[in-house]
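The complex is shown incomplete by one protein chain, all other protein chains being positioned as in the whole.
Chains here go by letter, A, B and C, matching the order in which they are written, and residues are numbered from 1 within each.
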Amino acid sequence: MAEVWRSGITNDGPDSNGGQVRGVQMTELMEKYSFADALLLTVFGDSFSTGQKRVIEAFLSGMVDHGIGTSSARAARLVASTGADHSAALAAGLLAAGGPRHGGAVGKAAAYFEALDKDATSAEEIVARAIETKERIPGFGHAVMKDGDPRATMLQQIAEQEGVSGATLAFATAMEAEFEARKGKKLPLNVDGTFAALLVDFGIPAEKAGVFFLIARTPGLIAHILEEHEREGKLRRLEYDEYSFE
Amino acid sequence: MAEVWRSGITNDGPDSNGGQVRGVQMTELMEKYSFADALLLTVFGDSFSTGQKRVIEAFLSGMVDHGIGTSSARAARLVASTGADHSAALAAGLLAAGGPRHGGAVGKAAAYFEALDKDATSAEEIVARAIETKERIPGFGHAVMKDGDPRATMLQQIAEQEGVSGATLAFATAMEAEFEARKGKKLPLNVDGTFAALLVDFGIPAEKAGVFFLIARTPGLIAHILEEHEREGKLRRLEYDEYSFE
Amino acid sequence: MAEVWRSGITNDGPDSNGGQVRGVQMTELMEKYSFADALLLTVFGDSFSTGQKRVIEAFLSGMVDHGIGTSSARAARLVASTGADHSAALAAGLLAAGGPRHGGAVGKAAAYFEALDKDATSAEEIVARAIETKERIPGFGHAVMKDGDPRATMLQQIAEQEGVSGATLAFATAMEAEFEARKGKKLPLNVDGTFAALLVDFGIPAEKAGVFFLIARTPGLIAHILEEHEREGKLRRLEYDEYSFE
Partner (left out) sequence: MAEVWRSGITNDGPDSNGGQVRGVQMTELMEKYSFADALLLTVFGDSFSTGQKRVIEAFLSGMVDHGIGTSSARAARLVASTGADHSAALAAGLLAAGGPRHGGAVGKAAAYFEALDKDATSAEEIVARAIETKERIPGFGHAVMKDGDPRATMLQQIAEQEGVSGATLAFATAMEAEFEARKGKKLPLNVDGTFAALLVDFGIPAEKAGVFFLIARTPGLIAHILEEHEREGKLRRLEYDEYSFE
């Protein structure tokens, strides 16, 4: 018995005329599809409206990099500094980017919103309880941008313009308002939380929500790898006064 | 002395208003940049003309997946079948995609064309010698598409339409014609060879040529990982009659 | 403020005379320590008795490989077939080996035994309930070795010889006996379950239990990578009749 290797994604068989992805000729993808449209077709089939695609592309474009201070950029650059291949350094960066405390944030927030029974509870109730129990709700707050993340605001604007904002995002922004009302200071819905709420509104299961960040950040990690080679070009090794044995 | 972590890619400092990539606000990236434009800006800065960007985006869209028969898709799916995280399976797939015999093809072809002294030699001379010595020239031929890869043709068409085709691609297609004239059968310039020639024409160093494929294939690998979970969902392990001890 | 890089594992500072691991000179490790002793010292410090170390080394030696049918060996070989570096192929193999359905088995069984309140329940009770609810208990059963895994038996023998078998393994074997008594057929405690029970007896937290398998399997994966290069040496790509588009 032979192992089963079957797929409905890409037909690259001898009669596929160069290959089709989800029924679209690859040559047509090349001629007529933006990369964002091509990749959404590949990963999710024909699942999204034009407006939803615009929101997702905005997230992809806005999350393409977040600087050298991130653990993913540094993991990638450390591996690149050893002279390893681009793909090896990229793999290391993505292994960091996938971690629950890093790029896993969208997925965690999506799981939270997905599990929320919006009919049986209210933003007021949830926020009151969270303040009481000091529960940390995923998708809210930012280590640095205490007054709100401009990327979150932009994503909400685009979703509204496109008319694709739904009940989950409405609930999430109601929670944000309630936090401010009760505490007198902001606990802003961040960009991960905003995008997570929108994905739930778009019908994407929370377990798939993390893949957008992995796609978005791949080019940023590659930018860091190329920059490490060009600007540094030697093995990173801490000097004796930069670490301690204790 | 503290280790040097410096970067010119992204400014995400406290006065960056949510962050800037290569001097462009992230919110502007979200609002106005396609993902393809955002990623090219991130990785290469402002290096490309609009026409060149269209060619590169066509390559990205056309290479987004090539089916479950590839070693990268299968490596990713094998790891996914163990129940590992998306990022772990993606990393495994990219480690395969970066291999010299897989996605390394564009880089090898680019290195070949970059090293070619087009003034000191001719397509005729090179092809004559290659036929004599049975040298295998990177970027030519395809295991299956013996009569030519429609994706290569499409990429050439777009490059011509956009007026960004240059001396390297002209040399490469002259080599293709010369092969056919001398052998009476095609040894087509494939999609990797076409793209490699164009990258050399665009001034991209061969050592960076491989990164486009890594970016392009990331979504395809993710599509396979999600499909593996949805359609298979259990550990892949060969049955005793599927492998042999010898 | 500089990032904190501190460690109590290895002192390799300028006055360490070539380096010390957990207080032992590296030259002494070389001269007097077996690799198993050196690695246990490195990972766990001075945590184990001689008898416990013998049990762990038996596990390491017995788990060094489990054939080409495993998903980890195949992921490693697929990556190796692309011509990627040894470390890239090894990383892919380990990403598979770490998956919950593959090498994660020891960790899952250890978590199960760790959580078990052996004073408040009995093997009889647990097995009766598991049979009723058809709950699958980690560490029991084997896809192929229905009558028991000789590796599990050997590990139990060595633990008994060394006098390091404790209450958790006793409980686990009582469960095994109870299963057979009630069902009239074996549901053997497998090698993962046996080792997991012993680790709990040795005081190793379940969250660390998975690392032994990663260490043990690294050489096996490397053996497969070298064999792939020597015996196959070309890109693995499925033929059209080996996969389907559906």
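As a convention for this text, a residue touches a chain if its C-beta (ideal position, glycine included) is under 8 Å from a C-beta of that chain, and two chains touch if they have at least 3 such contacts.
Worth saying up front: this structure is predicted, and the values here are computed from it rather than measured.
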Practice prompt. Spell out the interface residues on chain A facing the chain that's missing from view.
Written response: 2, 67-72, 74-75, 78-79, 81-84, 88-89, 91-92, 95-102, 104, 143, 234-240, 242-243, 245
Worksheet entry | Residues of chain B in contact with the chain not shown | 2, 5-8, 10-14, 84-85, 87-88, 91, 238, 240, 242-246
Fill in: Residues of chain C in contact with the chain not shown
1-12, 14, 17-19, 21, 25-27, 29-31, 33-39, 42-43, 57-62, 64-69, 73-74, 85-88, 90-92, 94-95, 97-99, 103, 144-145, 149-151, 153-155, 158, 208, 210-211, 214-216, 218-220, 222-224, 226-227, 231-232, 236, 238-239, 241-242
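The rule we apply is simple: only the chains that are shown with their structure count from here on.
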Discussion item. On a CA-centroid basis, which chain has its centre farthest from chain B's?
Written reply: C
Response to the item:
So, in whole Å, the Cα centroid of chain A is separated from that of chain B by 23
Item to complete: Compute the distance, rounded to whole Å, between the mean C-alpha positions of chain B and chain C.
Response: 38
Discussion item. Taking the mean of the CA coordinates per chain, how far is chain A from chain C in Å?
Written reply: 33
Worksheet, complete the sentence: Within chain B, the set of residues that touch 2 or more other chains is 2, 67-69, 74, 88, 91-92, 95, 97-99, 236, 238-239, 242
